[in-house]
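A single structure is presented below for examination.
A single protein chain has been removed from this complex, and every other one stays in its place.
Chains: A and B, in written order; residue numbering restarts at 1 for each.
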Amino acid sequence: MMSVIVRTIARLATPPILVFGLYVIMHGHVTVGGGFQGGAVFASATALVLVAFGSERVRRYITVSGLTLVSCAGAVLFALLGFGGMCKTFFYNFLVGSPLFGHIPEYGPAHEDIWTGGVIAPMNIGVALNVIASLSAIMLTMAVVSRKTGDGE
Amino acid sequence: MTSLVVNAPFVAVAALACVGLYIMVTQRDLIKIVMGVTILESAVNLFLVSLGYRNEGAAPGFTHASGTHMVLPVPQALTLTSIVIGVATTALMLTLVILIYRHTGETDAEKSRRVKG
Partner (left out) sequence: MARKLFAAITLVVVAVMLFVVAVVMRPFGEPPSVMDDYIIQNTQEVTGANSAVAAVVFDWRGYDTLGEATVLFTAFTGVALLLRGLKDGSA
């Protein structure tokens, strides 16, 4: 538990970090970014909160079992989207040309269009859930184990 | 025989790899050895990315692009995977360092060689 200034700045800075992480995740198939990069930005908010408030206070709200559930949900969503194109092969892009995420641009420079990409856009969300939950759980477990008793809390 | 100035990224990769290897071989503290492994992984990732550069190439994306002369996209995808695997390896190595410290009370690689019980 750090001083009042550090706690106030952590409270003010966490929502912009979360919104920026979500922006990087959702625009993965249009410009630079994607599931892995946005998930790492999102997990840095957890690191900030853990350092500023101490692991004893954070442990009441974020448990390791809940994070395991979120990580498994992300990995299962990724595998199910792979099975969705099973009519031709495993991992076939079955959403190209359909009304959901199915615009096909011509070859050459294009304007930005978020409804392109086929099956890439839901796969970004699945991978991002997996990365966020895994990194947060690793940091939370190490912080709980290496806590000093009698720290003046 | 290309010159030293044209191949400057590859010379930087060789320098980083030498620094990482030197730390891994000569230091005795466990956390410093983990840092040496991380530096060696960074050198390999830099090598992968710098292999795929074309002269006067743009970023590999078609949104608001200025042409179709682009850098190769496949080495960038391989580097993404390599970075994530480096994170997983570092997390497990640090967990082992915590366990060794709890069991023997030392973080010196020479003094904690006897693991009993």
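Assume contacts are C-beta pairs under 8 Å (C-beta built on N, C-alpha and C of every residue); 3 or more make two chains touch, one makes a residue touch a chain.
The structure presented is a predicted model; accordingly, all values stated were derived computationally and were not measured.
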Missing-chain contacts on subunit A, rising order, are 28-32, 34, 64, 68, 71-72, 74-75, 78-79, 82, 91, 93, 96-97, 102-107, 110, 112-113, 116-120, 123-124, 127, 130-131, 133-134, 137-138, 141-142, 144-149
Logged for subunit B, residues touching the omitted partner chain are 1-4, 6-11, 13-14, 17-18, 21-22, 25-26, 50-55, 60-63, 68, 70, 72-74, 76-78, 80-81, 84-85, 87-89, 91-92, 95-96, 98-99, 101-102, 105
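Everything that follows uses one rule, which is that only the chains that are shown with their structure count from here on.
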Compute the distance, rounded to whole Å, between the mean C-alpha positions of subunit A and subunit B.
23
Once bound in the complex, which stretches of subunit A touch subunit B?
30-32, 36, 105, 107-112, 131, 135, 138, 142, 145-146
Would you mind writing out the residues of subunit B in touch with subunit A in their complex?
59, 61-68, 80, 83-84, 87, 91, 94-95, 98
